[in-house]
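Left out: one protein chain. Kept in place: all the others.
Labels run A and B following the written order; every chain starts at residue 1.
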Amino acid sequence: MWLRSTWLAVVYTDRGGVLIVADASVRLALTQPSRTPPDFIMLELLTLGDYFGTLVFAVTGGLAAAEKKLDLGGFVLLAFVTGVGGGTLRDLILNRGLVFWAEEPAYIVLCVSGAVLVFFVAHRLPRLHKALVWSDAVGLAVFAVIGSAIALESGARPLVAILMGVLTATGGGVIREMIRNEIPLMLHREIYMSAALAGSGVLVGLDSLGAPTWVAIWVGAGVAFALRGAGIVFDLHPPTYSSARRSSASAPDDG
Amino acid sequence: MWLRSTWLAVVYTDRGGVLIVADASVRLALTQPSRTPPDFIMLELLTLGDYFGTLVFAVTGGLAAAEKKLDLGGFVLLAFVTGVGGGTLRDLILNRGLVFWAEEPAYIVLCVSGAVLVFFVAHRLPRLHKALVWSDAVGLAVFAVIGSAIALESGARPLVAILMGVLTATGGGVIREMIRNEIPLMLHREIYMSAALAGSGVLVGLDSLGAPTWVAIWVGAGVAFALRGAGIVFDLHPPTYSSARRSSASAPDDG
Partner (left out) sequence: MWLRSTWLAVVYTDRGGVLIVADASVRLALTQPSRTPPDFIMLELLTLGDYFGTLVFAVTGGLAAAEKKLDLGGFVLLAFVTGVGGGTLRDLILNRGLVFWAEEPAYIVLCVSGAVLVFFVAHRLPRLHKALVWSDAVGLAVFAVIGSAIALESGARPLVAILMGVLTATGGGVIREMIRNEIPLMLHREIYMSAALAGSGVLVGLDSLGAPTWVAIWVGAGVAFALRGAGIVFDLHPPTYSSARRSSASAPDDG
């Protein structure tokens, strides 16, 4: 329990998150003899992963804006929506007071940076496509477990916590596609929501079995990343309605 | 007043709503001599109507996903958005703390069930089309009065309570169509929003005239259902802008 509140404090810390964590580790390590150094490394990595995921999501938002030939304002809007949209919905639904990026401006800076970066160099990014897809998978995994862990911390029930993980990881992308007038690929082409669902489910399951928080977090994130990675490597697609229908015995009608 | 809080407690009760209501009826019937058995039957029916409406809205969300050939994740998203989207917006705007489905997981279960059901059997549902349209009318009527009643209970002004009823009944469908990149039929083809508006208006009006809550609720729901039903039976459409324009005296310009 105390471990969980510690890393939440870290995630929402003001700036120089890593330094503060390092400082906090020393102090906690002195006062909490049961706490072992490896935990802190895990927590720092999670904070870094969260920042990294926000930046990567912002970059994918910028690329989505480039495809529609938007102006810089459009780039910033889509980067912002993709980077922090899911977490914003989560915070509103859980009634957590100020949304996370209003308390920690680093997220705003990351989103704007991602947008500006892409606006000026997007035409050079195609060669980075592979790196981006894999970075996005890291963001997906980290956002899913962070979303679920924050929900548990807020006292949400397990089922709600799982939903909040999926929402944190995928909500921003869905709103971005709503603004762009596209149907999100993740709803009919890619192993994406199911990877987030699996990661969040594993975290909530392990937590309710009494596993240490960092174990639950990292196993959950690992499962989400592995599933998404398998989808990328083996080019897997989830069964869509038409294929489900084809494999069914009954004659096809107009659904 | 106490009647209203009772059924709200019922609507948000944890599970086995009906059993708890039955239990509560017995106890209240003993302590509240003025309360007559028919009230409880009305309240139980409302709770059942709310669950029924959620399931039916989830099924229409699933059918909307089938039309776009989404995967199971897409089915669940659209079922969820259609089933609880309107009530979620209402709870956020009224600042009611946790949204209703975070406190009562039965709604999540209903939405996921509706999605899974449709994913596997949607091609057999066309013959059920008529049943679905009428079930949807039940959901519309119940959601409109529940939305307005919850708003009044939260202390909202009459005008706001009416809006909240319309929002609860139609908000989910509008968000679903935003995700699907369609313009909601209810905005240009169907007697739908106006039915919700009439039902919410009647409830709020009767309530401000001092009518017993269950009377206001059921008369309001009846009016909404009757209007929507008339729209279905007689294939009525509300006048759209172009028809309003045609009937106007002035020469048509490009608006």
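We adopt the following convention: a contact is a pair of C-beta atoms (placed from the backbone, for glycine too) under 8 Å apart; a residue touches a chain by one contact, two chains touch by 3 or more.
Treat the numbers as computed from the prediction; the structure is a model and nothing was measured.
Q: For the chain left out of this view, which of B:Leu55, B:Met178, B:Leu203 or B:Ala216 touches it?
A: Looking across B:Leu55, B:Met178, B:Leu203 or B:Ala216, the contact with the absent chain belongs to B:Met178.
Q: Among B:Ala156, B:Val202 or B:Ala216, which one touches the chain that has been omitted from the display?
A: Of the listed residues, the one touching the omitted chain is B:Ala156.
Q: Based on the whole complex, identify which of A:Val99, A:Leu117, A:Leu159 or A:Ile232 touches the chain you can't see.
A: Final answer for the missing-chain contact: A:Val99.
Q: Identify the residue among A:Leu46, A:Leu63 or A:Met164 that touches the chain left out of the display.
A: Of all options in A:Leu46, A:Leu63 or A:Met164, contact with the hidden chain holds for A:Leu63.
Q: Can you tell me which of B:Leu94, B:Val118 or B:Ala141 touches the chain that was removed from the display?
A: For the chain that is not drawn, the touching residue is B:Leu94.
Q: State which residues belonging to chain B touch the missing partner chain.
A: 92-95, 156-157, 159-160, 163, 174, 177-178, 181-184, 186-189, 192-194, 197, 237-242, 244-245, 248, 250, 252-255
Q: Where does chain A touch the missing chain, residue by residue?
A: Counting only chain A, the missing chain is touched by 63, 65-75, 77, 88, 92, 97-99, 101-102, 105, 108-109, 119-120, 122-126, 178-181.
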